[in-house]
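What follows is a single structure, written as structure tokens, with notes after it.
Heads up, one of the protein chains got dropped from this complex, but the rest are sitting where they should.
Letters A and B name the chains as they come in the text, with residue numbers starting at 1 for each one.
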Amino acid sequence: MTWGWRVAKYTWPEKPTLLSTRVLRLDGPDKVAGRARYTYDINRPGMIYGRIVRSPYPHARVTSIDLAAAQTAPGVKAVVAYRNPGDEVHYQGDPVAAVAADTEERARDAARLVRVRWEPLPHVSIEAQAMDAAAPKWSTTQENTRPGVRQETGNLETGFNDAAHVVEQTYSTHVITHVCLETHGTVCEWDGDKLTAWVSTQGVHQCAQGFAQALGIPQANVRVITQYMGGGFGSKFAPDSQGIICAKLAKLANAPVKLMLDRKEEHLDTGNRPSAFAHIRAGVSAEGKLTAFDGRSWGTGGAGAGSNFPLPYLYQFPNRKRVHTDVYINAGQQRAMRAPGHPQGCFLTEILMDELADRVKIDPVEFRIRNAPPIAPNAQWIKYFQEGARRFGWEKRHPTGDPTPGPIKTGMGVSAHLWGGAGRGSTAHVDINPDGSVVVKCGTQDLGTGTRTIVTIVAAETLGVPMNAITTEIGDTQYPFSGGSGGSTTAASVSPAIRVTCTDALNQLFAKVAPTVGVQPDDLVAEGGRIRGATDASKSVAWKDACKLLGTEPISVDGKWQDGLSGAGTSGVQFSEVTVDIETGIVRIKRILAMQDCGLIVDRLTAESQVYGGVIAAINFALYEDRLLDRVTGQMVNPNMEFYLLAGMSDVPQIDVVLNDMPERGVIGIGEPPTVSTASAIANAVRNATGATIRSLPLHPHKVLAAIEQQRAGGTN
Amino acid sequence: MKAFAYVNATNEREVVAALKTDGIALPLAGGQDLLARMKDYIDSPDRIVNVKNALDTTVTSTPEGGLKIGAAVKIIDLYENQQVARMYPALNAAAIEIGTPQIRHQATVGGNINQRPRCWYYRNEEFVCYKKGGSRCFAVDGENQYHAIFGNDGPSHIVHPSSLAVPFAAYGARFRVLGPKGDREIAASDFFTMPTLASVLKENVLEDEEILTHVILPAPGNVRSGHYEVRYKASHDWPLAFTTVVLTMNGNRIGSARVVLGAVAPVPWRSKPAEAALAGKPLNEDTAMLAAEAAVSEAKPMSGNAYKVQMAKTAVKRAIMRAAGLKTV
Partner (left out) sequence: MDHLTSSKLTSGVHCLNIRHKGMYVTSGPYPEELNFYDPYDATAYWCVETQRGFGPDGKPVRPDMCSGDRECCRH
């Protein structure tokens, strides 16, 4: 069979009609009206509720588990022990058993009737304590620390010899949790040996593999569905213990089971961003060039998990040495969290940068320009420093310490970041039906970022039809494979796949309609709901009429991501202005300016929303969130949203987003980069306002007041 | 959640009758505190007595020229009441800072006064502290950044959570309480109790079968009042320290003063040193600063909350400045 068209060369349109414009997210109305059904909202006939019994202790041994009382409790349909006598638990929230009952309340009540006897073991909850050789061990079989390898570049001695000034300080960031608004959880339903699981997940196909391998069933027997999802931030790539427990309870009870975690479980057992500490000695030349960096870093990813991060970050220290030690404590394990490692490395480096700039009395923006990597498509920092400073009114920034009388001091700060954001690997399917309808299928998932919308934009742009002519089907393993949504890869993986697939389908349609229009297939274009000659627009056919020519046989095309439509490497710079009440230590953020690129912008509106979300999350990191473990018992004191603080609407400042559209680079992800440098820009602004340097997050009033006090008593430098 | 009996009382007497039981009976008004405690297994009552339809939901004038506020008045209605705003501006200021719009539309005056502590050891089931019948206050050696800086003799180191109790105490309000033996009136400043081993399970003098029915505010007289809350977040957050001052004026000078601090002690904390520092002084910023210094002179912070002393000082100063009509920042 000869199709009669050239081998497709896939490119983005030079003059797009939808791409890079501001398109409202398609499912916004459904979400606002409550019609969008999240995993939490899935209710199946005969469904019951699961509840996990967890360790109240940070470190203990299970001596016995007695399920009898729970098994006879009202409404209970299934009870399972998840651990055996003799097993060791390593953190508060470690799962040990589970129950399923006919109501959520009865499941909770019954879970409390599972009698677990414990032998509490000595625990360790604080990094510094864990590093002490005499400290209790987090595990009866493991050490508390794991020293990393020494990384060395250049010659430190030369570097410090070249330094006119040296700063030596300890910097740190704290542990925060992901705090997804929708908690982790699953609804599992068996039909014989086939499992359907509605999961709040960042990867439907990936979860299917997890269920299959953990349950020992063929992956072909697992269907995972995620139509709407309330955030994952890196913590939702697998069924997790709660997913597997849910499936087992459903099998045992022979009924669909919903098992959604509550907020406390969410804080304790679904991941966190590790802490980061570094003792740094760094040198700067009289001309304001970085000369040397000597860093010893450590941090905890909880019970047995790593904590490394990039350091120094972004700026060019020609001579550098660093060694990192992972510290283990009795607390829930870390998981990837929005730009893993970057916010930590960025903060530790960027506070140091302002201290070094002050030593050589160079403006922080100018100082960064002198030490930033040279401008390249993936390295726009110098440009953003210059343009951002102009837009932000940086020239109004006073030298360190606001001289204005009164308790309210104002300051500005700046910081920079980077991310990769390259995608690949997505596959898609498109049907163009004889009635003109179009169905696009892709087994990706929309975490709330707008994936459903950008899939539709790319399809509509490619086929030249309005967005409402496209039916977009995602969030289901019955659709073609796509990767998990992490690493800011989704837009860059999915958009090319949709472009390729729809282009192939369109070419088939062109071949079909070419004789009718009287134009060679190669010379046809689709736009504005018509197919017409590229050079002779008078020769055209309406989309619907073109599709009628298909008769009874739809165009049905599979396609996949191809190189050339997406890119890698984004850069960004953020500016912040804050006020500090020096009589209370309370910081309020006045405004943030985010300079950011992400290659070809697919939907300017959802891209900007990604930046808003990233900035707000980072404001929480800077000021509010803090996983607090009781120093005596090792138990979390704030596993809630009451004392685990999160910004409310009134705490969110004006956020100005300047997106640098770089269509020639193809699509690059934007989910992670905007959350990296905000916290350090804020901390540097607090320093500029008060003259006091706070080298650890969060910027809680007690630290701000202490730093101001210390500054008054002779300086924090 | 333990199964419980539900009694829908229709008048005050029915409330008192329903509170009498062999088990545990608890009144339910706006439910903003009780339901959360039940869900968290902090309280597991046998009987819930709905008092929303039984207690007074109105604000009325008293013959003495004050106001009588029903315990079932919602926070939002208290805030929107014009008489309250005119006569007791500090109370109005406190009302609007409570919780969120949703909470203010559900929560009641009586519930606000009688809510249990927000201490994270009390609120988390794992920690069997004095307030839950245990034998220690975990805050002493633990995480106490939000705990008391006054009245720290123990055994408990909570801060009282009520935002309204502070202006009520400052304005000299009295609480009407009804029980099986009839009603009684208690000065707001006497209603709340410092913890002792015998009394640590509750925060006030209310007996198990008693219910708070009204807050009675005296005629304001020739006073100036001010209220200031130090909050970390701009909304939906508990204040870290706050103050109501009520100043009886004698011309341009302060005659007598009441200075009550909140979020700093197990009870609304009346500061006699601050009151003494204000008496007879001109009402200006210098006086405010002196009184603020005096207010915290007796503070005894715990291991992790010395910063709250500075906040309390600032709250006192700024409340006085607000009473003076001066700019606070």
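Just so we're on the same page, a contact is a pair of C-beta atoms (placed from the backbone, for glycine too) under 8 Å apart; a residue touches a chain by one contact, two chains touch by 3 or more.
Everything numeric in this text was worked out from a predicted model, so none of it was measured.
Here is the thing to keep in mind: the chain we left out touches A in the whole complex.
Among A:Ala336, A:Cys442 or A:Ile589, only A:Ala336 touches the chain left out of the display.
Checked against the hidden chain, the listed residues A:Gly75, A:Pro136, A:Gly230 or A:Pro373 yield one contact partner: A:Pro373. Check A:Thr11, A:Thr63 or A:Gln213 against the missing chain and you find that the one touching it is A:Gln213.
From the set A:Pro312, A:Gly464 or A:Gly585, the residue in touch with the chain omitted from the display is A:Pro312, counting the whole complex. Only one residue in the set A:Gln227, A:Ser482, A:Asn620 or A:Thr690 touches the chain that does not appear here, and it is A:Ser482. Within the complete assembly, residues 87-88, 90, 139, 141-142, 146, 151, 153, 203, 206, 209-210, 213-214, 234, 237-241, 243-244, 271, 274, 301, 303-314, 320, 322, 324, 328, 333-336, 340-341, 345, 373, 376, 378-379, 418-426, 482-487, 489, 492-493, 561, 566, 568-569 of subunit A touch the chain that is not shown.
Methods note: only the chains that are shown with their structure count from here on.
With centres set at the average Cα position, the gap from subunit A to subunit B is 41 Å.
Subunit A makes touch with subunit B in their complex at residues 56, 92, 105, 108-109, 112, 406-408, 581, 583-586, 588, 623-624, 628, 630-633, 635, 637-640, 642-643, 645, 647-651, 700-702, 705-706. Residues of subunit B touching subunit A in their complex: 1-2, 41, 118, 120-121, 123-124, 126-127, 138, 141-143, 145-146, 230-238, 240, 304-307, 310-311, 313-314, 317, 329.
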